[in-house]
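Of the protein chains in this complex, all but one are displayed in their positions.
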Amino acid sequence: MATPTKYPTEALKCWPKAKELRQQYYKDYASAHDRGGIRWSGGAWAFDAVPMGLGDDVHVMTGEPYAASIAFDRKFAQECQDATDARGWARDLCSYMRIYWGSMYLNRFFFGGEFPKPDFYYQTQICCSHAKWDQEASLYEKVPFYCIDVCVGPYETLTEERLNYVVKQLHDSIEGMEKTTGRKYDDEKLIAAVHNECRSTSLWAEICTLNKAIPAPLDEKTMFSLYVLNTLQRSSKQIGDFYEELRDEVKDRVARGIAAVPYERCRIITDTQPPWGFLKIYRYMEQFGVVSVGSLYTFGLEGIFGEQEDGSWGPRKTPQQLGIKIKTRDEALRITADWNLSRPQWQHFYDPAIKTRMMLRIVNEWKLNGVILHLNRGCEGLTVGSSENRLGLIKAGVPVMTYEGNMADEKEFDERRTTSRIESFMETLGLEQIPGAVAAQAAS
Amino acid sequence: MAELQEYWRWTEYTWRHPEMDWRQGKRIAAGIDVGSVSSQALILVDGEIFAFSNLRTGSNSPDSANNAIKAALKDTGMEIKDLQYTVGTGYGRVNVPFANRAITEIACHARGANFMAGPKVRTVLDMGGQDCKAIHCDERGKVTNFLMNDKCAAGTGRGMEVMADLLSIPIKDIGDLSFQVDEEPQPVSSTCVVFAKSEALGLMRSGWSKNMVLAAYCSAMAHRVSLLLGRIGVEDQFFITGGIAKNPGIVKRLEQELGIQAVKSQHDSQIAGALGAGLFADTLLQKGAQ
Amino acid sequence: MVEKFKEWYVNRHTYAKQWKEQTGGKIIGTFCTYVPEEILVAAKMLPARILGSHEPQDVTEPHIFGMFCPFCRDALAQGLKGRFNYLDGVVLAHSCIHFRQTFNSWRIHLPVEFSYYIPMPNTVQTPHARSYHRVEVENFKKAIEEYTGRPITEQHLDRGIEILNRNRRLLRKVYECRKLDNPPLTGEEAMYMAVTSQFIDKEEHSNVLEAVLKELPERKLPRDSGIRLMAVGSENDDAEFFKMVESVGSTVVIDEQCAGSRYFWNESVPNGDRLAAIANRYLDRPPCPVKDYPAHSRFQHVLNLAKDYRAQGAIIMQEKFCDPHEGDNPRLKKFLEENGIPTLSLEFDSTNPLGPFRIRVEAFLETIRGEELF
Partner (left out) sequence: MIKAGIDVGAKTIKVVLMEDGKIRAKAKVLSGFDQEESAKEALEQALKEAGLSREAIGSIVTTGNGRKAISYASGDVTEPRAAALGAVFLYPSVRTVIDIGAEESRAIKCDSSGKVLDFAVNEKCAAGSGAFTEAMARALEVPLEEMGPLSLKATQSIPMNAQCAVFAESEVISLIHSKTQKADIARAVHDGLSSRVVAMVRRVGLDPELVLIGGVAHNPGFVESFKRTVGIDDVRTAEEPEFVSAIGAALAVGK
């Protein structure tokens, strides 16, 4: 077989900055109280722009990314999950939740010291586990819990009443936060935060859209450490600024034909969170010239997309870009509600057919050769409907491979079986290992 | 292909009180524990252990019960008809032909443990072939709360039996051998007993010694059991019944995990169930049961 | 008369087909117990709840991954095996994501004339859920009107509400008898009564209930009722399990499950606005844990039931992988035990080997019986 073309590659300049932002984030949270600031915890999908109205010293720690960081430390991850098991919780519950609880029960903060107790929990309910997660956490920590129900059906069926239902709850939550913190709520700060949120999430969608290029400027393994910033605090200006910088760098990579994977000759996407402790399976696929250009998960968890003039998928236009001037609290809440309800990764909760449609769109627009679905035992929320997605993709003629695993519980991932499964899938795609790629990896 | 020698079984034996004359006794009570792997029959005379047997369970439990009681009665001059009250327990408890009543092994193990290790015992761990029970009891050996492993046998005696068979090592030696390693290896991850076999083979193929494999299994099992115990709450004065108590490879590692020592007893931990059943029989006799 | 319910339970599909022949009416499959049946009954339709059959099956593997609850797979299997081929429509009111898969796979692979998803509020504890859900119930009514081409008048609604309420009242009355020292019903029999009300014509069902209520005062169980137990937890109509539990010296006197009391416990309270009355009824009913937050409002209700029915112990029935219940049970267990109700937790699959369960149940009963052995 002829040796495939080798594209030029370069390290991502923004990389260290992303790392730095993450570390600072957890430091700030842990030390917030020392500086008289406010701490809240909850889900990465919480309306994080809303608490911003409480002041500039409001710090958040979202549960999922925190648990994911722990997942890389298999030993501590296991200790946390054992601590949760020991309290009688079922082993098949969300593994992020079990890790977060464990860290809380053990009173051990992954980034050093005791587990920082939040002033309140703030969450959205779309996955069955979300409300239960913070219900337990708030009872254990004896702090208030505000939960916004966003189960109002897919965005394409959104009505005025459905939007109002969410907005009214957001209003209530602000009153609650004022009571809890004894602070006066500042609508100007909310408005700014909503603008930032839309900017950050639209920018990420734009960056993902740049990955339509061949060769792909980014591979999913890299994207994992980039998309995460939006899960931390998408409504902060810093994060938006970072994505702007990143967008420009990725644009430049596309212009100069810089690839993420040197021997790219087969493009795929995966699905749901990967088994964090075993990202090497992505490196293994690279040996065959396979690049994962992302997933509905990396794209749509925190990227807000919209149809472009030409009907293709791209960043949704932000209120700023549309010249909308937000004046009141209510306007701000309506915009953030509508914006979040359009989140791609929320749609499949109602119907797998919607997700299949989005995936097929990605298959075509990102020019893919196949899809790998992670049947993630650690997250029923993102795995829900996966089997129907598989059938839908196969029906449309897309080669699909599935593997079972767990994003954060290594007991449920089998490395040997998964690798040999990938190898078989490569055979069905007619791909063999590229000596050059193997050697390069061995060297690095 | 099937190994002829069954390394995984404990050896059978019987015991008899050296000088007791049962004919002097007022109450003769018996307890029969028909477990999935082994069966015990135990006879109490006026509340004192007179004789017992510890045999393997055949796949035909009524016979297991008969064989066990016959073995216990052998050369004692006592016959089944002399038993005034008999309680059956264990998986085959409802199939003990000559039993007056059946009581679960959970109640019996707690009662037996209370007799064997004293009234201060609050937590009893029974690791049988099929399941693992964490029992909390009061000063009379009355069960106040209990937990059993759900649909997973990792952490039951079976795991060890599989290893013994696979490595052709008598089960009684496993514990000691598991300590003959330079350093404690990583516990194995496999949670399914059925896959433990291939996992062990894989480890051996990658150059692990038999002892290392044993060490890895003992610590994995000790860890799983400690989680179960954690859920019921381990109090001081904690006692282990069942064959597993004879495996220091697990017991010592478990004690390390829990940070407390298990109470030791001069009795064979495998008779706890039959003993408890016998004690219940004796109580019922005193209460005038027929 | 009591036997009638078991007969219905066993022959539910034959019943449905006959109902269709005789009435020429439409049968709507309901997913979970949050569908406002008043609307369907007002439109003279037969609501039939989609349930499993507790038999081993091998047909759902391609559609629902094995990490989701056995109930949602067992239920889909019934559809894929063609047992519900008489359905004209299917409706789901938002409950858990597990069962939504059953509904969606059904829509994809078993097309029916009418399918509707009600985005019912999940946070039933917020006051805003009321005005919102009223609109959704109204939308549902409109959809039904469009489908049948007949308007649903206020009189129709009143009729629907009354038929449902009557059935609920009667079931409550039957449950009342279970408070007696020697309940005239076994838990198994009560389970058949409650479950069948979820797929048998409500009026027909109510008529038999009334007849049974006349019989009950004379009725005696052929055995000592033994320990009084409560069954609490996930969907479970596993008759074999109840049989076993009641064969080892106990009687289930009350339940808190969607196959039982949760389904019929409260009524629609008619006020001027009928749709609001219907909507509120479903927001105010004893909730499935998936809708029970921020507060655990359910816990006190469970304890009250245990006390009113003098349950001596509670069996917490946990459907494997049922996250909402798994998210409640450890705290519920603690709550009950702190209030003097011992509990036994069991993990259920669609089919269960009774041997291992039996040991646990017997041991549990021994701990409750207490002194006789000491």
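Going by the order they are written in, the chains are A, B and C; count residues from 1 in each one.
Criterion: contacts are C-beta pairs under 8 Å (C-beta built on N, C-alpha and C of every residue); 3 or more make two chains touch, one makes a residue touch a chain.
Quick caveat: nothing in here was measured; it's all calculated off a predicted structure.
As a test of the contact rule: which chains in view would the missing one touch?
A, B, C
Pick from B:31, B:92 or B:243: which residue touches the chain that isn't shown?
B:92
For a quick check of understanding: of B:204, B:260 or B:289, which residue touches the chain that isn't displayed?
B:204
Among B:122, B:136 or B:158, which one touches the chain that has been omitted from the display?
Reading the full complex, the residue touching the unseen chain is B:158.
By the contact criterion defined above, which parts of chain B meet the unshown chain? Give residue numbers in ascending order.
On the side of chain B, residues 1-2, 34, 36, 58-61, 91-92, 94-95, 130-131, 151-153, 158, 192-195, 197-198, 201, 204-205 touch the unshown chain.
Considering the whole complex, not just the chains shown, which residues of chain A touch the missing one?
Contact residues on chain A toward the absent chain are 394, 399-400, 404, 414, 416-417, 420-421, 423-424, 427-428.
In the whole complex, what residues of chain C lie against the chain that is missing from view?
55-62, 70, 349-356
The working rule: only the chains that are shown with their structure count from here on.
Taking the touch definition from the header, please name the shape of the chain graph: line, ring, star, complete or other.
complete
Chain B to chain C: how many Å between their CA centres?
The answer is 42 Å.
Centroid of chain A to centroid of chain C, CA atoms only: how many Å?
37
So the centre of each chain is just the mean of its C-alpha atoms; given that, what is the distance between chain A and chain B in Å?
50
Which chain A residues sit where two or more other chains touch them?
87-88
Going by the contact rule already set, what residues in chain C reach two or more other chains?
320, 347
Help me check something: in the complex, which residues belonging to chain B touch chain A?
Contacts found on chain B: 189, 191, 227, 230-231.
Enumerate the contact residues on chain C facing chain B in the complex.
320, 342, 347, 349, 355-356, 359-360, 362-363, 366-367, 370, 373-374
List the residues on chain A that touch chain C in their complex, please.
Residue list for chain A touching chain C: 87-90, 92-94, 125, 127-129, 131-133, 135-136, 138-139, 145-149, 151-153, 161-162, 164-165, 168-169, 172, 349-353, 375, 377, 380-381, 383-388, 390-391.
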